[in-house]
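Here the complex is missing one protein chain, while the rest keep their positions.
Going in written order, the chains are labelled A, B and C, and every chain counts its residues from 1.
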Amino acid sequence: MIIVMKPTSTEADVKNIVNKLEECGLKAHLSKGESITIIGVVGDKHIFLEKNPQLMPGVEKLVHVSESYKLSNKKFHPEPTVIDIDGVKIGGDNFVIMAGPCAVESEQQMFETAEAVLAGGAQILRGGAYKPRTSPYSFQGLEVDGLKYMANARKKYGLKIISEVTSNAAIEAAKGYVDIIQIGARNMQNFELLKTAGKTNIPVMLKRGISATIDEWLNAAEYIMSEGNQNVILCERGIRTYETSTRNTLDLSAIPVVKSKSHLPIIVDPSHATGVREYVAPLAKAAIAAGADGLMIEVHPNPAIALSDGPQSLNPEDFKKLCGELRPFIELMGRKF
Amino acid sequence: MIIVMKPTSTEADVKNIVNKLEECGLKAHLSKGESITIIGVVGDKHIFLEKNPQLMPGVEKLVHVSESYKLSNKKFHPEPTVIDIDGVKIGGDNFVIMAGPCAVESEQQMFETAEAVLAGGAQILRGGAYKPRTSPYSFQGLEVDGLKYMANARKKYGLKIISEVTSNAAIEAAKGYVDIIQIGARNMQNFELLKTAGKTNIPVMLKRGISATIDEWLNAAEYIMSEGNQNVILCERGIRTYETSTRNTLDLSAIPVVKSKSHLPIIVDPSHATGVREYVAPLAKAAIAAGADGLMIEVHPNPAIALSDGPQSLNPEDFKKLCGELRPFIELMGRKF
Amino acid sequence: MIIVMKPTSTEADVKNIVNKLEECGLKAHLSKGESITIIGVVGDKHIFLEKNPQLMPGVEKLVHVSESYKLSNKKFHPEPTVIDIDGVKIGGDNFVIMAGPCAVESEQQMFETAEAVLAGGAQILRGGAYKPRTSPYSFQGLEVDGLKYMANARKKYGLKIISEVTSNAAIEAAKGYVDIIQIGARNMQNFELLKTAGKTNIPVMLKRGISATIDEWLNAAEYIMSEGNQNVILCERGIRTYETSTRNTLDLSAIPVVKSKSHLPIIVDPSHATGVREYVAPLAKAAIAAGADGLMIEVHPNPAIALSDGPQSLNPEDFKKLCGELRPFIELMGRKF
Partner (left out) sequence: MIIVMKPTSTEADVKNIVNKLEECGLKAHLSKGESITIIGVVGDKHIFLEKNPQLMPGVEKLVHVSESYKLSNKKFHPEPTVIDIDGVKIGGDNFVIMAGPCAVESEQQMFETAEAVLAGGAQILRGGAYKPRTSPYSFQGLEVDGLKYMANARKKYGLKIISEVTSNAAIEAAKGYVDIIQIGARNMQNFELLKTAGKTNIPVMLKRGISATIDEWLNAAEYIMSEGNQNVILCERGIRTYETSTRNTLDLSAIPVVKSKSHLPIIVDPSHATGVREYVAPLAKAAIAAGADGLMIEVHPNPAIALSDGPQSLNPEDFKKLCGELRPFIELMGRKF
């Protein structure tokens, strides 16, 4: 940490801070310039920071030079995390595709989708049983019934399944059915939910909040991991910007940034990010090329009657075609799929 | 709602949509131009929208012309809502100041703050007992003990109290102690929490999400109101933008926008929005002048030792001085304080 | 400046940087921690920075602690700048209102507007003769004829005038007619234009770029000032965010931020910022209360036939009424108007 002093700060101000640092067992390194003095501080600053050094006389600002997340930090865990879900591996040199409808609507729908998912070569079936919707008057999901339909599809077709949870009760319900718990963008900083998910031993896919920085995202992952659950998958799903031609702006730079800061796998969801079916294929290819560990794609047996997000869903035929187009890109990246 | 057809759409495409509309009991109004046909639709479009008209052949896009929120909508409730908390009124021509520390730290701290709040003429004591923090390693709040200290301060000093809740359990705990439940920015779209708050009869202050549109904010209020609790107070606390000289960008335009769309009262929090003590006073005055129904201001008996957000907190003396400066602006706006 | 070293950097890396600093006549102050070493550097870093220290072995990042603007910086010019335009003063404890149409359309229109401006007590008549428009097919302004109509209105009504310039040729043309040159948001980083304006001795009002940081804005002012022209007025006119209920998001925090960093006066334009007539009055009051040195407000003798931005323009009667409402706020702020 660096403490930058105001040009108007006095020698006494500086001395006061040095004393405070030393009281906390820290060593101060002074750099005195003509107009500005800066104080370098190294070591465990935990106790010192509780004294609100920003408010000490003469202080202009604090500059932090190390991250606040530890378990998700690559510095302390240089090897990429590989999550093994009963043989389906996420991370490392593996590639995974998760596909399915935004909302679970019926068992029949999940069976038809599972067939499409299998036909495309994807490994994981997605479906929403608990739906967070902007308006309370929109369809809110089938809840436990939805989870059961998914579990039946898993049994019948041998796929793994992932589903979003929106409350502690939903986590409790999902435990018996799903292979991966998804925490959605709106709940990325619902810390209660993160902690509860961290107390399970089920892998968690954590979507990036709609305007979360990568730093906040990794800190949210830290909430899960610090409770004991190390199996966290990140999912980039578009961030909010001023541009309106896509629903959100897919931030593919997040892939190399996350890879440089963390060991956790990162998945990309081009369907939610764009909200437009035609844009899914080019951005899915781009995500692979940028180094993503997998994709989440919306597929519906009949998008025209989907209860949620039909416009961005692919039908089974288009999904199969897309998977065929993606395969050479996945191979070019040296990934197993 | 308006359906805009693609330039390449056929007569059959248009006829198909007209038929679908009529099946749903709706009437289609065609406007055929040289290159584009548009179809006006009026009435209850609920059933028709479930058919995903965006995906019908020839459709370019749907344009919605009415809002999805109803109970929070001024169109259906033109008079401003006034919430009466045992004599302290929020909304209409009243003005309210809520003040206190970011985090409750001790009973003594709450008593000292309560004295400062009273001295400034404010009516409501704030304090955080459940703290949502970016990092799991930051101080997370005193929980029920914090609520008790606040309740004791209420009893001793005759102030109303407000405190944030972050889970259903926290709502349950807060019920016996607080006058107003606060739902924070990170939980604005934690719909489970909104619904639970909507099932209580305690007034709820709903902070705007860090990148929520005003439309999403009013829809979030709708989640609370549609469960039966009509006593919702909105709180603008800054939105996320690219600008870094303040923590967030305080969107004071939200005040007249909310006033034109909704009957709910709106409070402004300049302390969290800016993160800088020196900017609190000018923006508090600006909020009053823009028509806010109240302010939330961070006050701490000794900001230098605050466990959270010390740098933006005022000490009791500065708070009293600020209240003195604000009073003539409040009076100029014709508000009762 | 602070140089933060990578955890993997070696002693030799650090020594190399210290040597390079010393070669440039600078002194390095080392802070060695367990995992990170930081190097404080003070003095004129100009030559050293040309060596791209970010690329030197072992360097993680550079942290700049002082601003790159000097002439616009309050540190080196603590007193507020007051610009005196033949008796009309901008800055200090003065308050100024600039009003007029978005586009000059005719002499008659400017005369009628000038009467309205005078009736409201405003001092400066605005009008656009060179109009930057998003589409090349929109009205582009009357150019020199527009300037002449404005100059005639100035003569007849004794007002000062301000008009936007969009090219060196427009500056040349404007020289003979206007009291203040306006540089619009789209040209805030048109450095050629800034330099040309800096070579005149006419006061320049520099609007903030649509997504400019305050730091970039003050650097743009620096371009004008470093050419010799110290009479720069800043104008906040809304920044681009994701929110669509107003055209832009008026950033009133910019007022106290600018006041803390610079000595230049700052004006607020609520008309362009919101694009909605009803929101002009509340935000004009808010701007005054936040400490603005003046306002720019769109007024048109007949908004219904305005060639540009009619929807946000006030008619003469409403403008006069608004000025009456603003006056007590201006007085409360202790400003001369």
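As a working rule, contacts are C-beta pairs under 8 Å (C-beta built on N, C-alpha and C of every residue); 3 or more make two chains touch, one makes a residue touch a chain.
Since the model is a prediction, treat every value here as computed from it, not as a measurement.
Residue C:51 is the one among C:15, C:51 or C:336 that touches the chain not shown. Within the full complex, the residue among A:147, A:255, A:307 or A:323 touching the omitted chain is A:255. Of the candidate positions C:68, C:108 or C:201, contact with the unshown chain belongs to C:68.
Which of A:231, A:274 or A:308 touches the hidden chain is settled by the complete complex: it is A:274.
Looking at C:238, C:303 or C:316, the residue that reaches the missing chain in the full complex is C:303.
With the whole complex as reference, residues 50-52, 54-56, 68-69, 132-137, 166-169, 186-187, 189-193, 195, 210-211, 216, 219, 222-223, 226, 240, 303-307, 310-311 of subunit C touch the missing chain.
Residues of subunit B that touch the chain left out of view are 2, 4, 7, 27, 29-36, 38, 40-43, 60-61, 63, 65-66, 75, 211, 240-242, 244. Subunit A meets the missing chain through residues 211, 213-215, 239, 241-246, 249-253, 255-257, 260-261, 273-274, 278-279, 282-283, 285-291, 328-329, 332.
Going forward, only the chains that are shown with their structure count from here on.
Distances from each chain's CA mean to the overall CA mean are smallest for chain B.
Distance from the centre of subunit B peaks at C, each centre being the average of the chain's Cα atoms. Annotation: 26 Å between the Cα-based centres of subunit A and subunit B. Subunit B and subunit C have CA centres that are 31 Å apart. Annotation for subunit B: residues 211 touch two or more other chains.
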